[in-house]
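For reference, the structure discussed in these notes is given below.
Apart from one protein chain that is not included, each protein chain of the complex appears where it belongs.
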């Protein structure tokens, strides 16, 4: 349970970090969309470990293979299964950890919940489950781009206590962001972040950070009233990512400090519809997109597995010293950028299909 | 679409602020639970407007009536329909607003999404839809209390820029909280908040705030890996509430500033299982409850409808001046406290049923 | 659980025969559909007991009341709650049955499943739950009629061993059918059926029967591959009706006797698309509508509650004599006609919305 996301565009993930493969089945993608592995691979590669010294040295190729749902280069409207083989399994890395649950990791809760423990400790609580998300998101992005020109761009807005200055959300691009090793588009901040991460690595520690994401060219009308408001499903999507501790959109937590007269987004004529002068609503009003940029920030805790000794307890409650030995990032946010984009794309795709079902005339497609 | 919440304990809400009634159908409640209107009414009354000068003067009785699913005082295991009649409908209050969409409200997006507009503007985007949530939550709380002794307590932790000091999450109770008009358990802060709200009302403005919630006596093992992590579904639940801009649990956004060696919760023996020395995980690790207190904070924006004139645009794009005339709270957080508790209860109930399905032996019931 | 039907057009039923009300919440109906109680009442009245001497003498008005989801005469796109009060509750009628589970009724299984028993015995296993179906179906029919000109007509094709001759499925209408007290459009057969039912009633017994249903003007492309084939969801819908023992569509069980060369429906040009010369496929190929008439037959067992003494066992296993005293039809098929139509309409509506979501261009709307 809990391994599927989306009501009409449904992505079901599978795979543990040390099972033969990880992957996803995507059901609900419309037919006739040109698709090959080349559409998926770039985002997979962006989230892949071992890209540089700031990320874990696991060097999987993460080459995706499409097993079903396409024919002669286009989607058939049937389920698309994508897999990535786990070619670099080293269960030994984890073996040493088995005697005690790793602090702030999923070992203890998985064991209690399921009554069995995976060799790798946390079962599905592995960074590799992200592959399913990226597969689901990359395809969604492609469809949303072709239909609406929708663009989804995320970047690292803080690492530890280092915050990047605000960016121009209308122009920020993945190309710009990827010029930074840590995916922070502000060069000086990026350098400071990388130095902090490097120092953190040297002290065998880890550090948290934040990612901000903007969604541009969103049609008005996406999102469902009450329990499936657009922001609610985005929040679920983001909090489903490993290590996430918080989500805010538009004015966010700071919005709770403000008065209505300051906070309200006044309407103005924009082309042949209405827009808003400001965008504290973050592009969503009453749970439904209003056509302005959607933007939100996601907070990630520091990686739980660290190379520093920790005094903790084993499963029997005896005090033990634990030192993490696995291959782990000192800071996950750089690699998490495509995961945030992917989850956002899956949400938007599902909502677009649902709006088509009840009011297709409300959606304008790209010429 | 979007009006149901929960997979096994499913609450479906219905009703607009000016339709004959609002209510909920709860499907999935186990049979044999003693239930009457008296179990639901207290939380409904807590969220009811018109309780004091700090809330809107609409004086509905909000008396709930159970239409189905119980017999001789116990639940039958069949759907429970609960309704509250809208006895105090005054569509005239809203009529003046029709010519222009209210800023930062749902009027514009609802009209664009659905192609029609409700008399009251935002259709389901009405504070009265909360009644369904409270019905669903009150019943869930009752079951969770009897099974596990679970307790859910929320309070106002900030209004505008006024923050309450930390509370003892192990002992804080609804009784203590309700001693404050604004439901802030720290007396001096409560007074300052009330003064701020009063001043805000006088200036025909509104103000945001935050609610913190703790869930105690949570069995280990609730929550589903990957897309339905406990924190993810809680986030969806909270962001589905009107006016919510952000959600964080455990160390939250501040956790993203920290290092792993500082942030990690080390295990210690507690009774015949493990607990953690600290609780920055907020009671959830890997998406699954670990038995510690679950706690989280929800940010609410200032009420969108204010009595101050705003220069905005009508549906045709012409600039117009708009002054809100409806009956609206200057600050919603006090009344939102039972809504936060209710949504939390619905999430926990659904997760408890799901865990029973796959591993009933993992759950220990109260003696 | 199990009280909702449909993925996008979702009907949630509630109510026991002796609770204050029965009803339904319909979520997913598009906005802007003209709707009032008058659209629902006719089908409700058709299924109402007490219409003539062949049906149970319970004389409820079954007047439906819409509690939400409409405004100024049109749907808002929000959940529509409809209720019918149970004005004629006579729990005493059932009281005598409590000591022993009625044979072939739901008393025993409900008690074992839920651990409690409703006063009326079978809880939701009451003919009155059909009201939810009729509400959901009447609205669906209205939408399908306006979009596609779709027509759904069911009739009694057999009572006991009396079979009606084949009818012209292209022209048969509800008006014709309702000219018969038992809703069999062939007059002589109708008379024989009524005589059989009358004799059955006199001998304090009951009798089974069959209903055939045709759906006309169906757009090509409705139904989902594999698990949600159109016939599969129709089968679920029909078998969900009380007392149903079987379902067949197109050539049905007889089709299993045939050879491929005889059974296959050859394609021919029809207007600007393809049709089939014969229609043993019953309008569905590969789980998807092909534009021909959809037709199917549903078998109903004889009413379980009869006025004749039966030697059975009480809950403790002691042999007891049981004589049914409640108000029950000797033959349910006449009243079940609108229920079959309603379930069919709900299925078609859900499938139409789903097809719009993925390929709106495939559907042609009525000029």
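Read from first to last, the chains carry the letters A, B and C; within each, the first residue is number 1.
To be clear about the criterion, a residue touches a chain if its C-beta (ideal position, glycine included) is under 8 Å from a C-beta of that chain, and two chains touch if they have at least 3 such contacts.
These numbers were taken from a predicted model, which means no experiment stands behind them.
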{"item": "Omitted-chain contact residue, chosen from B:28, B:160, B:324 or B:338", "value": "B:28"}
{"item": "Residue of A:16, A:205, A:231 or A:248 in touch with the missing chain, whole complex considered", "value": "A:16"}
{"item": "Subunit A residues touching the omitted chain (full complex)", "value": "1-4, 8, 10, 12-16, 18-23, 25, 27-28, 31-32, 65-72, 74-81, 83, 113-116, 118-119, 123-124"}
{"item": "Contact set of subunit C toward the excluded chain (per top definition)", "value": "1-5, 13, 100-101, 103-110, 112-115, 122-125, 129, 158, 160-161, 200, 205-210, 220-221, 223-229, 231-240, 242, 244-253, 255-269, 273-274, 276, 280-282, 284-290, 299-306, 308, 310-313, 315, 317-319, 354-355, 358-359, 361-362"}
{"item": "Where the missing chain touches subunit B, by residue", "value": "7-8, 28, 30-31, 77-78, 225, 353-354, 356-360"}
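The criterion applied here is as follows: only the chains that are shown with their structure count from here on.
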{"item": "Shared interface positions of subunit B, touching two or more other chains", "value": "1-4, 13, 113-115, 123-124"}
